[in-house]
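The complex is shown incomplete by one protein chain, all other protein chains being positioned as in the whole.
Showing chain A:
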Amino acid sequence: MSVQSTTPRPVAANSVWPQLESLLPQVTKPIQYVGGELGAVVKDWDAAAVRWALMYPDAYEVGLPNQGVQILYEVLNELPDVLAERTYAVWPDLEKLMRAHRVPQFTVDAHRPVRDFDVFGISFATELGYTNLLTAIDLAGIPLLAADRTDADPVVLAGGHAAFNPEPIADFIDAAVLGDGEEAVLEITAIVREWKAEGCPGGRDELLLRLARTESVYVPRFYDVDYLPDGRIQRVVPNRADVPFRVHKRTTMDLDAWPYPKKPLVPLAETVHERYAVEIFRGCTRGCRFCQAGMITRPVRERSITTVGQMVQEGLEFSGFHEVGLLSLSSADHSEIGDMCSGLAEQYAGTNVSLSLPSTRVDAFNIDLAQELSRNGRRTGLTFAPEGGSERIRKVINKMVSKDDLIRTVVTAYTNGWRQVKLYFMCGLPTETDDDVLEIADMAHEVIRAGRAATGSKDIRCTVSIGGFVPKPHTPFQWAAMERPEVIDGRLKLLKQAINADRSLGRAIGFRYHDGEPSLIEGLLSRGDRRVGAVIRKVWENGGRFDGWSEHFSYQRWVDAAAEVLPAFGVDLDWYTTRERDELEVLPWDHLDSGLDKDWLWQDWQDSLSEYEQDDCRWTPCFDCGVCPAMDTEIQIGPTGKKLLPLTPVNGLKLPAGTQQ
């Protein structure tokens, strides 16, 4: 099914629009492919010294709002001699037509072929985008395997959280960057610019070598993996003397110096989030042991209240959005969140701007914030994430919330006028038993009972939402065994029965869950090594696309591909997923440095098994996770003591910045 890359690379990049346009009436939601959003940038191709194609490997409606891509798009396009355009995964209907009419993977900005760019950067929030990567590479006319590429092909560069273990896609990418992208893309741009200005000495290999020598760009081809007879990895070592043994993650310090996005993209098509999103801080040291994001983004770096205020003001003025999301991994933990919320609520009182604060903790403070934010009368739902059903399992995962706290918090929400509360849990956690999961039902029953008593009303509801646990690299659970999908599904069935065992209470409780099968495959991809690449390729050849979408995901396709490919290596699907690793096993990502000390991670894993909790280093002494000294970083938190001032009301019409009247 692969398209042969026989067409020579054109001298000047031609827009594929003339060929694409006639295909669009035949596909669903064609507007997602036309570009032209407010905030989009189209630059002169020939005037650019370095050209980036940036991809979020999912459908436009999911990919467009992605913060990472928007930030890098803007950072790169601010450079006068650099051009960055965006591309997204095309739906199978358009893919089919593109193959039939030989239209290559294109950018939405100027509809240029992705193969014409210098760097093709893909941001992976989740491993389930891997098959979409292969589609994009193949549609672009780029050879699927990095080893087959020539100087006519862009450098295929992976980033995002999944890039902390890019080994399963090591054969398909040329390089990967770990950590924050703002400075990394500038450094890579400088290297590409210089190499091109010198006349591309040494070709592709030399460019990749220069990138590898930064010690923060991982080039898989320069590392060999040796295996033990039992299938485990023996070692991962450089195959040449001039590349580093370990590749380190990037950390952007001082978020106030990087106030992006300034000019958020405003889509013409419908997307999953239509809001101005501003990160109020990066990193999290709550220490939830399942949470890869919290582990790999340390230390905590706050954006100051005044920068946030200014970004919101300018972002709304530019975009015309009516919703603001204050994003982070645990937004209520910002040292000035109270003043931030009340200040913004005050500034936008009486307007149609609504504020939202996702990712909050389970405590009453959170309700104060939510009340502040709903001053305009719009009440969004409240979500609390105790994650584990029993006190015991919450100690295992280091989610320090007691049952009493939770019930008190939810009841406070009900008495303050919320009618609907969502509770988020995980199933399949290490050491979990049926009883741990069944306690979710007790908790939900008690929430409703206490809520009814406190409000005197039967008109309150809660939704119990369950996600499947997936062990991730660079977390204390990186050694853990996954539970089998049928065990997970069995537990969820028991839980559903337990919730509905009391019919009166059960009626007020919604139950949402995902079954265990997709999680197992995500587990294969997240902790896989280079041998898993053959499974991904097989699945893709058999039609695997959009694996993050339940209507497209096929568990059987993955099981079949694994069974076909893995035995040759002496391993199987279970070996990667339901097998617990021991302390000395070489993990596929050990040569990739997130800053976390592996001994500390192991100790935290042992603490988890003995149900010992670990506090947050922002308000207790450092517990030596290793990140700050290894990365030469430090915690950057307030309070600054500053306040948000009232805005001067804006009268009359505003033209978007950068446009001519």
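Throughout what follows, a residue touches a chain if its C-beta (ideal position, glycine included) is under 8 Å from a C-beta of that chain, and two chains touch if they have at least 3 such contacts; residues count from 1.
The rule is short, and it goes like this: contacts and distances are computed from a predicted model.
Engineer: Could you check which of "Cellobiose transport system permease protein", "Radical SAM-linked protein", "cytochrome-c oxidase" or "Potassium-transporting ATPase potassium-binding subunit" matches the UniProt name for the chain that's left out?
Structural biologist: Hidden chain, UniProt protein name: "Radical SAM-linked protein".
Engineer: Among A:L24, A:V559 or A:I635, which one touches the chain that has been omitted from the display?
Structural biologist: A:L24
Engineer: Please pick, from A:C200, A:V237 or A:L268, the residue that touches the omitted chain in the full complex.
Structural biologist: A:L268
Engineer: Using the document's definition of touch, tell me which of A:G36, A:G381, A:P567 or A:P629 contacts the absent chain.
Structural biologist: Considering all chains, including the one not shown, the answer is A:G36.
Engineer: Residue-wise, where is chain A in contact with the chain that is not depicted?
Structural biologist: Touching the chain left out of view, chain A contributes residues 18, 22, 24-26, 30-31, 34-38, 40, 268, 320, 352, 377-378, 652-656, 659-661.
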